[in-house]
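One structure coming up, written as structure tokens, with questions to follow.
The complex appears here minus one protein chain, its other protein chains still in place.
Showing chain A:
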Amino acid sequence: MAPSSSSGLTFKLHPLVMLNISDHFTRVKTQLNPPASSCATGNNNPSTGDATIPQDFRVYGCVIGAQKGRTVEIFNSFELLLDPTTDTLDRSFLEKKQELYQKVFPNFYILGWYSTGSEANESDMSIHKALMDINESPVYVLLNPAINHAQKDLPVTIYESEFHVIDGIPQPIFVNASYAIETVEAERISVDHVAHLKPSDGGSAATQLAAHLTGIHSAIKMLNSRIRVLHQYLGAMQKGDIPCDNSLLRQVASLLRSLPAAQSEKFKEDFLMEYNDKLLMSYLAMITNCTSNMNEVVDKFNTAYERNSRRGGRTPFM
């Protein structure tokens, strides 16, 4: 891995850049590899549902922002095409875009470029050098599109170029630079929106209910696992495998004592009555659902297998 940078610059990355890069990657991947089912809309994860076909392609683009003193703030990005013959970025397009962005954001200028992949290659250095005439020290933002569920951090790395002496020749190599995420209020809202809503229907009551219930389910699951851990711990302590820890025992006792505040007979009755009511409601909902499914099955069966089905006026359903 590249050594860390010693330039002393602090980098601030906006989430908009990451969203742009992941969206670009997802779009290109979907276009190259159209899935049989409905397309995945762009979401925070930079890959479609089935990451089984690893496409070894990369997307490229430019990042723009502003530098104030020692702080480099990367605000936005746009896409570029890589010319496969010369292996350089499309220069004329870049300049055209730069002019356009200059009109809207007069303070921003090109800070560097981005690409997707797992590591920085030697070939990237040539692109990096080509950009050096626009910005004397460009940055290279690299997004790793592979989904790694164990990874907790963002798969984004920022590289700078430094001249190091290798084999007696000073050569530019990529060095890691640390960065921080900076958000504006508008960005925070949009990221929240994308992160919490499922991409299928988006915003209808059913999906919101499902999202709410999923949240509760995961919370209960976590609670259950923690209680299990405590239970095992106490069991081991009772057997004598682990030395007794009195302060822990006191904490557990106080936790247990703070449980159901009411224990009377009336409470139990009312509680059971409400519990049974809820069960009855879900039973009713389930039966209604099953009945409507059954109705559909019967209709389909009749259409398929009855010899004289009624003609005309019947809406076909799938």
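Convention: a contact is a pair of C-beta atoms (placed from the backbone, for glycine too) under 8 Å apart; a residue touches a chain by one contact, two chains touch by 3 or more; residues count from 1.
By definition in this document, contacts and distances are computed from a predicted model.
Enquirer: Between "Elongator complex protein 4", "Origin of replication complex subunit 3", "COP9 signalosome complex subunit 3" or "Mediator of RNA polymerase II transcription subunit 11", which matches the UniProt record of the unshown chain?
Expert: Looking only at the record, the undisplayed chain corresponds to "COP9 signalosome complex subunit 3".
Enquirer: Considering the whole complex, which of A:Ser6, A:Thr71, A:Asn107 or A:Asn276 touches the chain not shown?
Expert: Here the residue in touch with the unshown chain is A:Asn276.
Enquirer: Among A:Asn33, A:Gln151 or A:Asn289, which one is in touch with the chain left out?
Expert: Checking the options A:Asn33, A:Gln151 or A:Asn289, the one contacting the hidden chain is A:Asn289.
Enquirer: By the contact criterion defined above, which parts of chain A meet the unshown chain? Give residue numbers in ascending order.
Expert: Interface residues of chain A facing the absent chain: 269, 272-273, 275-277, 279-280, 282-283, 286-287, 289-290, 293-298, 300-309, 312, 314, 316, 318.
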